[in-house]
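Only a single protein chain was left out; the remaining protein chains are all shown in position.
Every chain is named by a letter (A and B) in the order it is written, and numbering of its residues begins at 1.
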Amino acid sequence: MYRLVVDLYPICRSITGDGLRASLRRLQQEAPLTIHEVPSGTQVLDWTIPNEWNVRDAWVANSRGERVIDFRRSNLHVLNYSTPIRCTMSLAELRPHLYTIPEHPDWVPYRTSYYKEDWGFCLEHRRLESLPEDRYEVVIDSTLAPGVLNYGEYVLRGATAEEVLISCHCCHPSLANDNLSGMAMAVTLAQTLARSTMRYTYRFLFVPGAIGSIAWLATHDEVVPRIRHGLVLSCVGDRGPFTYKRSRRAEAVVDRAVAHVLRHADVAHRLIDFVPYGYDERQYCSPGYNLPVGCFMRTPHGRYPEYHTSADNLDLVCPKALAASLDILIQVVALLEGNALLVNTNPKGEPQLGRRGLYGSVGGAAQLPGFESALLWVLNYADGRHTLLDIADRAEMAFPAIRQAADALLGVGLLAPAATDTPATGGALKASR
Amino acid sequence: MYRLVVDLYPICRSITGDGLRASLRRLQQEAPLTIHEVPSGTQVLDWTIPNEWNVRDAWVANSRGERVIDFRRSNLHVLNYSTPIRCTMSLAELRPHLYTIPEHPDWVPYRTSYYKEDWGFCLEHRRLESLPEDRYEVVIDSTLAPGVLNYGEYVLRGATAEEVLISCHCCHPSLANDNLSGMAMAVTLAQTLARSTMRYTYRFLFVPGAIGSIAWLATHDEVVPRIRHGLVLSCVGDRGPFTYKRSRRAEAVVDRAVAHVLRHADVAHRLIDFVPYGYDERQYCSPGYNLPVGCFMRTPHGRYPEYHTSADNLDLVCPKALAASLDILIQVVALLEGNALLVNTNPKGEPQLGRRGLYGSVGGAAQLPGFESALLWVLNYADGRHTLLDIADRAEMAFPAIRQAADALLGVGLLAPAATDTPATGGALKASR
Partner (left out) sequence: MYRLVVDLYPICRSITGDGLRASLRRLQQEAPLTIHEVPSGTQVLDWTIPNEWNVRDAWVANSRGERVIDFRRSNLHVLNYSTPIRCTMSLAELRPHLYTIPEHPDWVPYRTSYYKEDWGFCLEHRRLESLPEDRYEVVIDSTLAPGVLNYGEYVLRGATAEEVLISCHCCHPSLANDNLSGMAMAVTLAQTLARSTMRYTYRFLFVPGAIGSIAWLATHDEVVPRIRHGLVLSCVGDRGPFTYKRSRRAEAVVDRAVAHVLRHADVAHRLIDFVPYGYDERQYCSPGYNLPVGCFMRTPHGRYPEYHTSADNLDLVCPKALAASLDILIQVVALLEGNALLVNTNPKGEPQLGRRGLYGSVGGAAQLPGFESALLWVLNYADGRHTLLDIADRAEMAFPAIRQAADALLGVGLLAPAATDTPATGGALKASR
């Protein structure tokens, strides 16, 4: 994954344009994702696909012709979506178009102006302060013209049409943790799942933030109702503890699944409630959709100083952190796949497990072995109202132990699938907040 | 308000009689309240309006003719509702009719005997202990005879017939915090609201405790169902922190509104659950009514040593405390007036706020401005299930910020009033405990 982050890092991405396309093509080397295009001007929900933006070069040069700000050094230097400009001006005239971070004078901020035509440069505050009064040549060799918006999509068909949505944004230029870590994670998870037979269909989306997920939502009315669980991935490569932001439903199965895995993985983590700001969960969890989609992160956006600056670079992302994030996600998927509503076929009294070879023959010990304990928990709570996840949470046992017990009980006919896979009265699950 | 407390302080009030009438007339100088009368003997719910009580003078004099207890010095000296008496007796005979507070030997207690014919005197414990054996002249020049019970009522018509009830008791003699502070507060709030156009109709009641609210309830069956919110005001003038006693419903809108205002006002306060003892909320929250009426206080009845004694005097009440209490109440009224169930008209995905001038054009900053954040909260939760108060609580933002965002969204048509103003499933609101 880190290799992929390294490869993608230099590309100048935006919500449209060549950089985005190049990035998606690089991902195609990892998984056979489809690259969709939506023409500029298309109406998508309340939004309109903007013109396509491309930039070849951009600089500010002093009167001696020296580039004091140079796009070739970092693609963050240009205000993303800057309109073309080529003229000469005083520092005072240039000044309102320059963005810096006074608190971090050596970092270049990342700024955008997607939906209002404007131009500008982002630079180190220290450099700005060292700029003398002069006549500056200001050049942005960009185009903003009708074209397309692209997004990548990869659908891994499972046994059922019910879907799990994995979404990440891929519209940021050279920012490693915010955007690239999520893209690398999503495509690697896709590779991993492609090697297994899955119950759910998994849909991976690689979209420009906001406009991309909105474009997808606008054109997939038939898919939306099939989404059972979803995760937005972002900022999964830094060394911080895990952060899971719950879906707007707050107690969706995916919310409880991630919480369960993090708790039993015994890793530092924080669960936070939904707020209507962040990544594309903003769109998926808008009230007209209210999808069960949470956001899986390490340090959240805006909470690390390097966020949206040139310091969100390849040093901030760490291969070990990426691997640990993937491991959690794989456990979450395993839980979603393995969760089920099963029913005790012998609900009156305990069944005699001993004669079925599931219970030790010598009694009297103070402690019950974990496997036998799991059997009793499953039998007692498999009443049509508790899923296996409900039972695992109630028993305070890790999901795999409960699933293993359920498999043993299915094997001897003491458990059977419920007529419906939806708990009659919800158990610990609530439909919405 | 303090001026009004000072004016009312010397009057000898009771649940009936001249003092009560004089007090209500003094309030009429502030707001045009109607003074109602209910004749003695009238059946009101389970109660009967008692005879009217008036007292001109009362004393205990020693054998030298010196008044050792003198009504003219403090109207607390006479047991409220004492029947007339004029006779001479020994200290031993007098003793069972004398009330003191041994723990506070210099204070005179306030005691009553409304519903059982009796007579007595209240005095300083120190004075009682200094009384020598003697023949005492005991005189209570009172009358207890058919008359009327009075209460004041002031109705401020709003745009709707739905009502907010503000009630205070006005039956205590010279007690400043308990009774006078609430009366002054209620009438001043009425003056303030009279200057605005209101959505709700506000009904201010100035009633003798228990029997007064019972008399009002007994005769206003057609008003009761229109009461949406209510507050009993008492003990709002001392220097203690605010105390809000929730209605019996516990999560009525008024309960959540007061809690919200106190929390965001960043003042010391305490929220307590309903108990069936206290002021007239006992009647409004009796199970046959169960009205959403809480009780707003500073230090609650029975919780300050001066309660129901001569030390609940003009020193205990402080103009600044009165002003701060009024300020909280005005904010509560503003919240009740501004709360609404509004619905996002564009619930699928976020609407594009930028093109409506509601969102900054340059993106990328780590923090969203508060106004834009409020817009997102309102849009996301205006789903027909959350009122603006629900949204403010969920967002942990002060109500005015949420209301301001809602107004902006109403202005551009992104929000509309819900078909019904009652949340479909209640949001955070529950009908009753």
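One rule holds for everything that comes next: a contact is a pair of C-beta atoms (placed from the backbone, for glycine too) under 8 Å apart; a residue touches a chain by one contact, two chains touch by 3 or more.
Just so we're clear, the structure is a prediction, and the values are computed from it rather than from any experiment.
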Touching residue (missing chain; options A:Leu131, A:Ala340 or A:Leu368): A:Leu368
Contacting the left-out chain in the complete assembly, out of B:Arg21, B:His169, B:Arg248 or B:Arg298: B:Arg248
Contact with the hidden chain (one of A:Arg64, A:Arg86, A:Arg195 or A:Lys348): A:Lys348
Option touching the unshown chain, where A:Leu98, A:Leu193, A:Ala382 or A:Ile402 are the choices: A:Ala382
Touch residues of chain B, complete complex, unshown partner: 45-47, 79-80, 99, 109-116, 118, 120, 210, 213-214, 217-218, 248, 275-277, 282-283, 285-290, 301-302, 307-308
For chain A, residues in touch with the removed chain: 344, 346-352, 354-355, 361-368, 373, 376-377, 379-383, 395
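In this section, only the chains that are shown with their structure count from here on.
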Centre-of-Cα separation between chain B and chain A, whole angstrom: 53
